[in-house]
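Presented below is the structure to which this report refers.
Of the protein chains in this complex, all but one are displayed in their positions.
So that you can tell them apart, the chains are marked A and B in the order they are listed, and the count of residues begins at 1 in each.
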């Protein structure tokens, strides 16, 4: 939902989009305190307030730990992190108020903070669960080892990381191997490379696009669906997010659950993404 | 045995080489389904069929998981990996038929596959062991963390990796430290840098060669024996492979078990290999 402030929708339109998502089986909504200059949660909450009964049919994810420069927060004189127990607790209170709900389904630490104290964070999480304010916990953009250090203190439900044919790092830097090892599914942000997969880019990007399109033609599925399927086929079972406000685009993501690529097709996309054969 | 197809030997000559190896105490023969364009296992099996009683005196290693472009496999339209349980089982059947034996002593996954499912592989391995078709299991070219993830599911006997004075990565990227920690000995492929240690190369390569030769002169051992000894002295107890079909070359590898280098000599070779002193 991080782009919701850009969509310029009235509350009723936002509610309509939410209901269309739910009808498609898309029931998780991904937030962060900072999205839309600290504004998205409020927009979502306004829509939810029009039909509070929807709350039980959805899972709300939010994040905390980044402090952005913002006119709304004049005390922030530098972009930085705060993963102190006090900030985590305060951030959840603000998110709950903005979202017009009394609990989050999932709370993530947004970025690994050099000052994070694993025990403090686990303590803050435990108190939030005891208070009924957050049901599950996770992290975002953590390395394998950071994930495992916190996960030893409190069970984590996910690590939300960037991954796409344009950003392969988690497949080769232990992140996905480590999550598969623990049986934890990553959430994926920017699975379509922030839209760059569709247009623009250099010659390498065009070659990649052509290969994905050819596979899409072969399996007679939309281009975006092929990318989502390519990601979801990984053995750590990634759950890609979509940042779109168009229900048609969201439907293409859902369509990826209806088919799988052959290994040949899968490696054709990998080869195009890396620019070389596997060894 | 990966170059056996290049040696142009008649079956009886291959048998002679095998018997000479056994006489030297070299009893492990390293194969892969793909070696020699999917041909080496058959050549070895033809030789073994001339004297099947040798089977009990040797250990046969093979590998699976890579699908090469080959006239013998027109369905392979791209070089890729397949570590599915079905492919592992099918590959072992093919290897056993080609090798004219009813079991492998050791089966390795040839390369880490982005699509590998640790549980599936462990399941496939377990079934092969129960069927008596494979006695032990391992991997090749795996990172420390990939090794440990699979090793948590089924005990692995080795990680076969590239290492030589021309390729030091496993000594500094956790691979050897991790294996020592677990008490697992790596197998080493290309311990002589695919022959590049003996000739050619740039100025750095020549300096390295000169240092190894000086040490060889000091200890009065063959050049290749010094390299093998240098490798085997590592605390993870590496087992180097030789890719040679010349029995004299194989004997030089065996000779490396008869002496050790001083720490001074060992670090002289390391310094020449890295081009700088230790810190």
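The rule we apply is simple: a contact is a pair of C-beta atoms (placed from the backbone, for glycine too) under 8 Å apart; a residue touches a chain by one contact, two chains touch by 3 or more.
This one's a predicted model, so the numbers in the text were calculated from it and none came from an experiment.
Enquirer: Going by the contact rule already stated, which one of A:23, A:78 or A:203 would touch the omitted chain in the full complex?
Expert: Reading the full complex, the residue touching the unseen chain is A:78.
Enquirer: For review purposes, identify every residue of chain A that touches the missing chain, sorted by number.
Expert: 77-82, 84, 111, 114-118, 120, 141, 143, 145-146, 149, 152
Enquirer: Where does chain B touch the missing chain, residue by residue?
Expert: Per the touch rule, chain B residues meeting the hidden chain are 144, 171-172, 174, 176-178, 180-181, 233-235, 263-264, 266-268, 270-271, 277-279.
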